[in-house]
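Only a single protein chain was left out; the remaining protein chains are all shown in position.
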Amino acid sequence: MKISRRHLLILLPAAAVAWKHVLAGEPEESPNYRKSDHWWGMLIDIPKCIGCGNCVRACQAENDVPDGFFRTWVERYERTDTHLETPEVISPDGGKEGFPSAAEGTGGEYFFVPKMCNHCSDSPCTQVCPVGATFVTPDGVVLIDQKYCLGCAYCVQACPYGCRYIHPTKKVADKCTLCYHRITKGLTTACCEACPTGARQLADLKDPKDPIHEFLKTHSVQVLKPQMATGAKAFYYGLDGSVR
Amino acid sequence: MSGLRDAGHLFRFLGLFVIAFLVFLGVRRYVVPKTFGEYGHYRGAAIDEIAARPVKFAGHQACEQCHTDIADTKAKGAHAHVNCEACHGALAQHANDPTSMTPVKPDSAVLCARCHTASAAKPKGFPQVDPAEHSNGVPCATCHNPHSPVIGSDAGASTAPGGAK
Partner (left out) sequence: MSGVEGYMYPNEVTLYWSVLIVLYPYITGLVAGAFILASLVRVFKVRAVAPTYRLALLTALSFLLVAPLPLQFHLGHPERSPEMYFTPHSSSAMAMFGYVYLWYLMAVLVFEIWLDYRREIVLLSQSSKGLLRLIYKIMTLGSNNISPRSLQIDERVGWIVTLVGIPSAFLLHGYVGFIFGSIKANPWWSSPLMPVVFIFSAMVSGIAAVMLIYMATTKLRKLTIDIRCVDTIAMYMFYIFVIDFTLEMLDLVHRIYEADESFRSLNFMVHTKLYFSQIVLQIAVGTLIPLVLLFLTQVVKFAEIVRKRIYVLSSSLILISVFAMRWNVVIGGQLFSKSFLGYTTYKMDLVTKEGFLVALSLEILPLLFLWALVKLLPPWPESASHETALGH
C-alpha cells in the first residue's frame, strides 16, 4: 500500500483510535465514523496482479469463508489469437493457492483478474430480496443481514457477477462485505492488506484526499459488465476486453 | 332488509377476513424488529452487528507501532509495500496481547515461492525465479533478508526475530 509520510500522519491517529478498540477487545465502530462521510469502492489494478492468491486466503481467514465458496477469487486469462471471442480462463480453487506455473517459451501471454462483490450502487441483488435481508448501506456497501435472510437464493440468481452463494451451514446468503467491520475502524480490507503488489486498493469515493479516488479520476478505468447498469464500484484499471 | 338477511353468511365470511387482518396487524407490531426501516427497507441494527465482527488482521500500522526496527528496514527495501501480515498471516490476536501468542516464523522456502516462482503468467517486470535452479533447495532466507530482499540493500539490518524494542 503506497503511503506517503503525510498520509501516515493522517492514518496513524485514525489507526490509534481504532487500535484502542482492538486492544480493548471489544471491536466497535470508531466513534468518529459517520456513514454519510463515506462512499466505498475498490480499485483493482490488473497489471500489478501476480496471481499469488494472498487475497483469497486472507479473505477466508478474516471472514471464515467456507471451503468451496468464495467471497473473492482470482481468474487467470490467456491471451490467444481468439481470446476476445473465446477466452481461456482458469481459477483453480478460486486461485487460493495461486496458479500452476506456465512454462516460459510456450508462447503464452497471461493476466490475472481478481473478482469480488462489486458493491453496486444500483444493485440487482438488493432489488430482488423479498424481505429486505440484503441492502446497500448509506456508505455504499452491500451487506446481508444473516439473522433476517430466508436463504431463498433469489439474490444469488440475480447477481450478474457470481459473487454470492448460500453458506453451507448457516443456510443464508453470504458474500464479500468489503470487510465492513474493518473499514469502519479505519483499517483497510483483508484482501488489500494482504496484497503484496498493491493490485487491490480500497477507495473512498467521497474523500477528495483519498489517493485512490484521485487515481480513479485521472486514469481510464472500467467496471465489469457495464451493460448491466448495476452501478458497480469495483473499478478495474487495465481491464482487457475479453474479461467476463 | 330481507335482502341483507339473506346475505348474512357473506358478512360472516368477511368477518373472518377482518379478524385475521386485525390479528395480523397486532402480531406485526410485535414481531417486526424495532430498527427495521431506520435507513431503508432493512433492519438498521444489522449494520452495527456486522461492523462489530472481530478483526483478525491487525493491519500494518498496528505492527509498525512496536516493530519499528523492522518497519524502518522494510520501508527502504523492495518489500516496502508488502504488508506484514501478507507474509506473517493474521495477527490481530498477537497485536492485541503480544504475550498471548507468539507468531510462527513463516517457512521462506514455501512462502517466497508463492509469489516469486517464475511463471510465464506473471507480469514481465516482476522478480521471479525457478526455485530449484536458483537456490538448489536452499531456503530463501539464507541469502535474502525478507524485510529487505535485494541482496546488499539491507546493510546492518538483520532477519533476527522481530521482537519489539
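Points to keep in mind about this one:
Read from first to last, the chains carry the letters A and B; within each, the first residue is number 1.
Note that a residue touches a chain if its C-beta (ideal position, glycine included) is under 8 Å from a C-beta of that chain, and two chains touch if they have at least 3 such contacts.
These numbers were taken from a predicted model, which means no experiment stands behind them.
Shown as candidates are A:108, A:160 or A:231; the residue that touches the absent chain is A:160. Residues 69-70, 73, 75, 86-87, 89-91, 93-94, 115, 124, 127-133, 148-154, 156-166, 170-172, 228, 244 are the ones on chain A that touch the missing chain. Although one chain is hidden here, its contacts on chain B can still be listed: residues 2-3, 5-10, 12-13, 16-17, 24, 27-28, 31-32, 36, 41.
By definition in this document, only the chains that are shown with their structure count from here on.
Interface residues of chain B, counted against chain A in their complex, comprise 33, 36, 39-43, 46-62, 65, 79, 81-83, 85-86, 89-90, 92, 95-96, 114-115, 117-123, 126. Against chain B, in their complex, chain A makes its touches with residues 1-2, 11-12, 15, 19, 22-23, 25, 27-29, 35, 47-54, 58, 61-62, 76, 98-99, 101-106, 108-112, 132-138, 143, 145, 147-148, 177, 180-182, 184-185, 187-188, 190, 193-198.
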